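Everything on this sheet refers to the single structure shown next.
All protein chains but one are shown in place.
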Amino acid sequence: MKTPALLESFSDRSRVFDFVNRPAAGAKPDVRHGTILYVEDITVSFDGFKALDALTLYVDAGELRCIIGPNGAGKTTMMDVITGKTRPDAGRAWFGQNIDLLSLDEPGVAQAGIGRKFQKPTVFERHTVHENLELAMAGARGVWPVLLARLSGEQAAHIDETLELVGLAERRHDAAGSLSHGQKQWLEIGMLLMQEPELLLIDEPVAGMTPQEVERTADLLTRLAGKRSVVVVEHDMEFVRSIARTVTVLHEGRVLAEGPMDTIQNDPRVVEVYLGE
Amino acid sequence: MRTCTPRGTTAAAVLALLAVLALAPCALAQNNGQNEGQNTDSNASEATPATSESPAPANDATVESGRDAQASDEPGDTAEAQAGADGESEPGADTGEDEDSTEYAATIAELADASYPEKRDILNRLVANPNAHTAELLTAFADNRLVVRESDQTIFVAAEERDETYVLRDPITFEAAGKAATRDFEPVRTNVGLRGSIESGQARLRLQADDAETRLAAVETMTEKLDDTAADALRAHRPEESDDAVREAIDRALAINDLNTGDNAAKLAAVERLSGDFNQMVYNRLNNILLLIPEDTEDRDQAQLRAAVAAEVERIDWWRGVYDQLETLFFGLSLGSILVLAGIGLAITFGVMGVINMAHGELIMLGAYTAFVMQQLLPGHVGLALVLAVPAAFVVSGLVGILIERSIVQWLYGRPLETLLATFGVSLFLQQLVRTVFTPLNRSVSAPEWMSGQLHFNDMFALTENRLVIVAFSLAVFAALILVMNRTSLGLKVRAVSQNRDMARAMGIRTQRLDALTFGLGSGIAGIAGVALSQLTNVGPNLGQAYIIDSFMVVVFGGVSNLWGTLVGGLSLGVLTKFLEPHTGTVLAKILMLIFLILFIQQRPRGLFPQKGRAAEGS
């Protein structure tokens, strides 16, 4: 946290004991109330343009939530806020009841248990597939432990398991940069899994995938839900329908509608937004 | 504030020279001799006309006078052989053998065995009633060239030759009077006090000059050597003086005279009259009074005078402080405008292409050398060459820039660190190239007349014209650049590419060509900066290096791809540096600035005026 921001947080009376709320490293989100993600009244503006306008959204533990919306609806910005990349102008974001996401930076959010997959697949291209997974593997993230880290048999087995799961076992020693687009998407999902997050944020997982790959991805994501909470941002309606139980529609930085897919599809406001006036 | 002629007083000029020396960031030897030269020139007007020592042949020819006959009797006199004796009639002197000139001659003759006080008296009589050659006579007197022939106590003006002979002249008509051995003569001796009187006498003579500037200088000299005679002369001259500035100077001198010699009331009145006068002599005189009168004086009159003087001195000191600050501000702005000029080209290339051109400093250097070459090509047209050097430098540096872009930078797109290294190689290459072509010696580019004076506001405040011109020039270049950026299609495209390269390409902008043009534009401006720099510092192969880090700092401080940021950043860095320097010294000021910037960039990594929006956030 930058010094001015830190000073501000001290002068802000409602947050005097900010650091008291900060969870100890490795603390798990407290989901006793059944909700894993609280996003409340988040506003983000760029040069006057409101990318998010008092957005409020809750995600239940173990839920698989799809978020849809036209371009510029604020989907990616919302993910940026949750993962600590963008600081909102106003609002609150909590992970469980105990972790204030807005007080954490990106690595802090990741360590607290939120994994993110980008729209464009981003893997470590010059590392091998195996190394990518090893880097993502949950564990100590401090400099010295990492310097002295050695792969235990158990960890190696875990990596092998994940390799099987994402179908990249045979390419484990190849550089990630040599993978196909779809394979990279899978590798990235595999990396997310190695992080063992409580909540996965997945941005357009099936963009550019073949129908078979889409099917396998849907299968994988559905299997994940329950153990972990998953938020998927996607354009592909077919895909959304195939996995979603609850769908949230974003429009101009706000929630336009929320509910089961069938209800949403028949909502006149949603139809208007998607088909135009 | 009144605006005077571009001549400064000694103090102001020396101050300006010192400041100029301190200003040039690379602290190389300066070519600001112009200021100094200007100053010596003004002093030189006090010296004699050059003719006095080199007799013209026409004068040599006149040998008929009685005095000459005496002279030619002398042994060792060999000089009368000059053939040119065509008997040209003498102008002036011979015709008027009237009473005046007889008296004049008699007065001169008195010098032969006069005491010092008598000599001073003689001097004053001569000045009071001069002939055409009195000024020359006084000069000879001051130079100890007035001699007495021992045999007959006759006075001559002499010029010594190598072989222990004098070339003699008549002290009244200044006609040649033959040659004679030095051993037969005694000089008419002078001492310090007498020489002061001579100088003052010369000044009194010049008080009659037609040229107001000469008269002003004469008054100033007389004020420095103020005595009753001088004061009387000034008082006498006052009513017939037509020039305001000279009258003002006379009033000042008379007031100072009152301070010196008047009674208490006159002194008080003089202090009143001098109020608001920032002349150094006035200030010195007032301070003297403060020293002379003890602070706890019992005498009420003295105490009153002291209080009045103290108040005046305080007032002058206050103004002096204000002018010092103004001067520092001006120096800061002038340094800042150089930084802006040097940094702005960099800001364009960095902003648009995201690459840092380490050869930017060398492009500045090339511009400076272009100015040098132009002056070599157009000898005698210093100003014209400099004006032509501006477009020439733009073209030279611009073309070199385009060459660099086409041959190197375009292949390294997306690899900014490699670009940095490769362009650094170019900078080494260019430096060595210049060393080979122009030798490693520093060259100096002369300043045209309209840039070598001072803008004189009053006796405490004057601005050097070269810096004023450079500030104005930088602002003009900046304004032109803003126009190009905001009003031309090139500018529109440049802005588009700097905001979103991919989108601009999709819109049909040929980014490759645009990159080359932008690079050329930035480099061309570097060349122009070089021309401006050539007026402040010597031109050498290392010129660019001194500015490269500074230019980066300006860009980083102001924020990338924001021309206004560069302007504000450059000017404020310049001003900040100049206000730091008096307290810390040049080197420490520079170090502190670097540390400040390093800390600044931590807090505001995108500079003073960051680009906002999603595109700028990056990943």
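Lettered A and B in written order, each chain numbered from 1.
Heads up, the rule we're going with is that a contact is a pair of C-beta atoms (placed from the backbone, for glycine too) under 8 Å apart; a residue touches a chain by one contact, two chains touch by 3 or more.
Going forward, contacts and distances are computed from a predicted model.
One chain of the complex is hidden; its UniProt record names it "Amino acid ABC transporter permease", one of "Cytochrome c-type biogenesis protein CcmE", "Amino acid ABC transporter permease", "TonB-dependent receptor-like protein" or "Ger(X)C family spore germination protein". Contact with the chain not shown here comes from a single listed residue; of B:A236, B:L292, B:L377 or B:L421, that residue is B:L421.
Check A:T76, A:Q111 or A:T248 against the missing chain and you find that the one touching it is A:Q111. Of the listed residues A:Q97, A:T122 or A:T263, the one in contact with the hidden chain in the full complex is A:T122.
Within the set B:I122, B:L455 or B:I601, the residue that contacts the chain not displayed is B:I601.
Seen across the whole complex, the unshown chain contacts chain A at 2, 83, 85, 105-107, 109-111, 115-116, 118, 122-128, 131, 134-136, 141-143, 146-151, 173, 175, 191, 195. In the full complex, chain B touches the omitted chain through residues 350, 354-356, 408, 411-412, 415-422, 424-433, 435-436, 545, 549, 552-553, 556, 587-588, 590-591, 594-595, 597-599, 601-603, 605, 619.
By our rule, only the chains that are shown with their structure count from here on.
Between the Cα centres of chain A and chain B there is a gap of 69 Å.
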